[in-house]
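Only one protein chain is missing; all other protein chains are in place.
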Amino acid sequence: MRVAVIGVGLTKFGEHWDTSFSRLFVEAGARAIEDAGIDGGDIDAIYVGNMSGGRFIDQEHISALIADHAGLNPVSSTRVEAACASGGLALRSAAMAILSGMHDIVVAGGVEKMTDVLTERTTQTLATAADQEWEAFLGMTFPGLYAVIARRHMYEFGTTREQLAMVSVKNHGNAIHNPYAQFHRKITVEDVLNSAMVADPLRLLDCSPITDGAACVILASEEKAKEFTDSPVYITGSGQASSTISLHDRERITVIDSTVNAGKEAYKRANVEAKDIQVAEVHDAFTIGEILAIEGLGFVELGRGGPATEEGITQIGGKIPVNTSGGLKAKGHPVGATGVAQAVEIVLQLRGEAEARQVDADIGLTHNVGGSGGTAVVHIFEKG
Amino acid sequence: MNVGIAGYGVYLPRYRIKVEEIARVWAADSERIKNNLLISEKAVPAEDEDTATMAVEAAREALLMSRVPPDKIGAVYVGSESHPYTVKPTATIVAEAIEASIESTAADYEFACKAGTAAIQTCMGLVASGMIEYGLAIGADTAQSAPGDALEYTAAAGGVAYIIGRHSLIAEVEGTHSYTTDTPDFWRREGQSYPSHGGRFTGLPAYFKHVYNASKGLMKKLELKPDDFRFAVFHQPNGKFPRKVAEMLRFKKEQYLPGILVDKVGNLYSGSSLLGLARVLDLADPGDRILLTSFGSGAGSDSFSIVVTDTIREKRSTGTRVDDYLKNKKYVDYAAYARLRRKIKV
Partner (left out) sequence: MSIPRFWRSIKSRYNLIATKCLSCGGTYFPPRAICPKCRRRSRLEEVKLGGNGEIVSYTVIHSPPEGFDHKGPYIMAVVKLDEGPCLTTQIVDCEPEDLKIGMKVKKVFRRIREDGEAGLIHYGFKFKPRGDG
């Protein structure tokens, strides 16, 4: 498959006390349109990822809201939702709309406004990505699910508490060079180990923050893209897979099988292998998440995620730099926007526009997970 | 009459608080309290335990021991003065949780600390009349006490369940006798969080008069004397009252001491005398006769004469015994107790 990415745009990630939900989306969209050099009139359709407008801002019918506020009526607008993987799904839906031949230029966006409610409400809303009746209702939280995975991973593979912390330290280090990131603060392993306990063994600095933000990319058919750019980045692979909504229903809780399956599909479509990937943005909503991702995607063997992180292979300059943007951990995690924001980073890397965090790469990957792994979406990007 | 107990089960929460710890908070003399009340600690429910949960745990133990299929249970009565709902029965929660027949009858009872024995009498009547095959009678409470009140040293939590039937009995009830008057020694008005009581009035005109007369009345009716009983068990709001009434009735220490547990677990209210009975049933041999007399403020006593059968040895081999619960404990301080009992309003 080949779908061109001709424009990208982001808002700054963080606490946007004075900016509304729709304003965030419009800001990211306008930057992407400007970056692509297209006009609003060129756009055929919008796919927007949003996890929970209903619970965060009491607003459903997000699709109409953003088309309206972006001044894009009457183009077709569709919201897609798969918890934290909503953005990745929007990207895939937009790519499929182009591959079907129905549309030539499509916006894939994602947006979340998480700071308009109190933290307990946010915690509870994020837990709606888990099974409401048999996980969340019983008192399980979202960090709690990943903590359960982390403890089992430590038990089965000897992954250490320090190795988990090193994921956070690395991603915070990368975020310092990303002007759009929520945090620009260098941290140490000790900082992570001394931060407040959230869900044992995971501490505050193992967890991605509560973030407002939006991201957009403009996709075009290979043919149409030529009108706007000579050197687009192409999406050459896409994979999506489902797994049980409840963590406890998995055969093995230390493997996110949806990640494995989505990865396999994406690699196959792009006709590449894990070893060909040169830069990746993966779903580190929690530090253990990045370790699960690099194992599930085949960058390292199962159980080797911790030692590999310690050895530095995922650092900028390492064999396979992971989360050069700062990842969900340090760039921020506006849940519905994250999957699209990952694509923005990879496009910037492949274009050579990633400034101080630039790596040498022609082929990159994004990996976006919903819930504890009920959904995973993987995309492969290649330099044109 | 050939009606009796087919099985019994007990539940005590894991937490305990010592008299010294409560006395420390109120700057009271703990030695004097311990000597006056003859108690040392009491059982405290966890934050997620209440009368319904403890009733269910006790009932499941009783069913396990009885080997009665749950769908043969035709009646469920839960006696308590701390039902979780003012309106909505605890008994339906229990019936569902033990998978009693949906064609069973169920209700909650309230008669201060004797609602559990009232439930046993009701089940005996239903079984004797042939209306039901087996009945489940429970006494369970998370007893309420105002912070700083004398009751706070004893008001405890626990549940005890008895399965009443005609068959496969571990003990037969050979007779029961009640004694009831309108005596306002202890009460709680609608909407009040904690009960009120008449101080020393709870003694002679209330506890002693009713327990003594019910026990005497039963022995007279059955033509029995204290020597005919191996064990005698009485309601035990503290350690002193059951000892005193036992002596008044001319029972000896070896007859009444095995059934007094209040010093280790506090006053279980509806489960108080029933816990004592469970303890002596744990110890009893076939042929032993047991006197049980409850007391409920307000006031009344139910007295029972119970004769242990051969079946008890076999059935007693499964499940958790009273002494197991006495051993499995964890002490909490007053701060944790106040949080667990929701005495801190937020």
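To keep things simple, chains are lettered A and B as they appear, and every chain counts its residues starting from 1.
Everything below uses one rule, namely that a residue touches a chain if its C-beta (ideal position, glycine included) is under 8 Å from a C-beta of that chain, and two chains touch if they have at least 3 such contacts.
Since we're looking at a predicted model, the values are computed, not measured.
S.K.: Out of all the chains shown, which come into contact with the hidden one?
M.R.: Listed by label, the shown chains it touches are A, B.
S.K.: Hey, which of A:124, A:160, A:221 or A:358 is the one touching the hidden chain?
M.R.: A:124
S.K.: Write down which of A:68, A:200 or A:273 is the residue touching the left-out chain.
M.R.: Checking each option in A:68, A:200 or A:273, the one touching the absent chain turns out to be A:200.
S.K.: Give the residue, chosen from A:74, A:101 or A:139, that touches the chain omitted from the document.
M.R.: Reading the full complex, the residue touching the unseen chain is A:139.
S.K.: Can you name the residues of chain B that touch the chain not displayed here?
M.R.: Touch with the absent chain occurs at residues 14, 46-50, 52-53, 56-57, 60, 84-85, 93, 96-97, 99, 328, 339, 346.
S.K.: Which positions on chain A touch the chain that was left off?
M.R.: 120-121, 123-124, 127, 132-141, 143-144, 147-149, 151-152, 155, 196-202, 246-249, 253
Everything below uses one rule, namely that only the chains that are shown with their structure count from here on.
S.K.: If you average the CA atoms of chain A and of chain B, how many Å lie between those two points?
M.R.: Chain centroid spacing, chain A to chain B, equals 59 Å.
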